[in-house]
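Structure below; questions to follow.
Of the protein chains in this complex, all but one are displayed in their positions.
Now for chain A:
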Amino acid sequence: MSQLLIVAAEEAENPLVPPIPELVIGLLAFVIVFGFLAWKLLPNINKVLEQRREAIEGGIEKAEAAQTEAQSVLEQYKAQLAEARHEAARLRQEAQEQGAALIAEMRAEGQRQREEIVAAGHTQLEADRKTASAALRQDVGKLATELAGKLVGESLEDHARQSRVIDRFLDGLDDAASKAEATR
């Protein structure tokens, strides 16, 4: 055994001198590892890592997009609401104004119609009065003449005198009427 040990020790070469077969096998062993990793396995995992990164960042991006959209929708909604309020206020104002104008117009119209009716009434009244006055005057003249004729007989046949008397009488009536009207 010790013989073998001595032989082995003598055969032990410089440990810094590489044996060629071991160099070859070492290279081969490393190339196997490098080949598999570089050819397939690391590209595989890189792809998946990239996908994972995208999945995470994509999720964040989506959330951000949703938030932005929600914000814009909210702003839009608020703007619409404000506009609607403004519109409503404007409409109310307008309606109020329109209503006021309508009332004023109607009031004016009513006033005008009333005045018209009153004026028409007055005119009618005046005309009626005049007609009545004229008819009355004629009737009273006729009646008075008739009465006077009956009382005085044929003495009053003198036409000129007759009409003078009547006129005087009627003037007296007019005076009385106007006096009565003034006192009334």
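Going forward, contacts are C-beta pairs under 8 Å (C-beta built on N, C-alpha and C of every residue); 3 or more make two chains touch, one makes a residue touch a chain; residues count from 1.
Keep this in mind: contacts and distances are computed from a predicted model.
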Chain left out of the displayed complex - its UniProt protein name, from "ABC transporter permease", "ATP synthase subunit a", "Molybdopterin dehydrogenase" or "Cytochrome b561": "ATP synthase subunit a"
Full-complex contact with the absent chain, from A:L27, A:I60, A:L136 or A:A177: A:L27
Chain A residues touching the omitted chain (full complex): 1, 4-5, 8-9, 11-12, 15-23, 25-30, 32-34, 36-38, 40-42, 44-45, 47-49, 51-52, 55
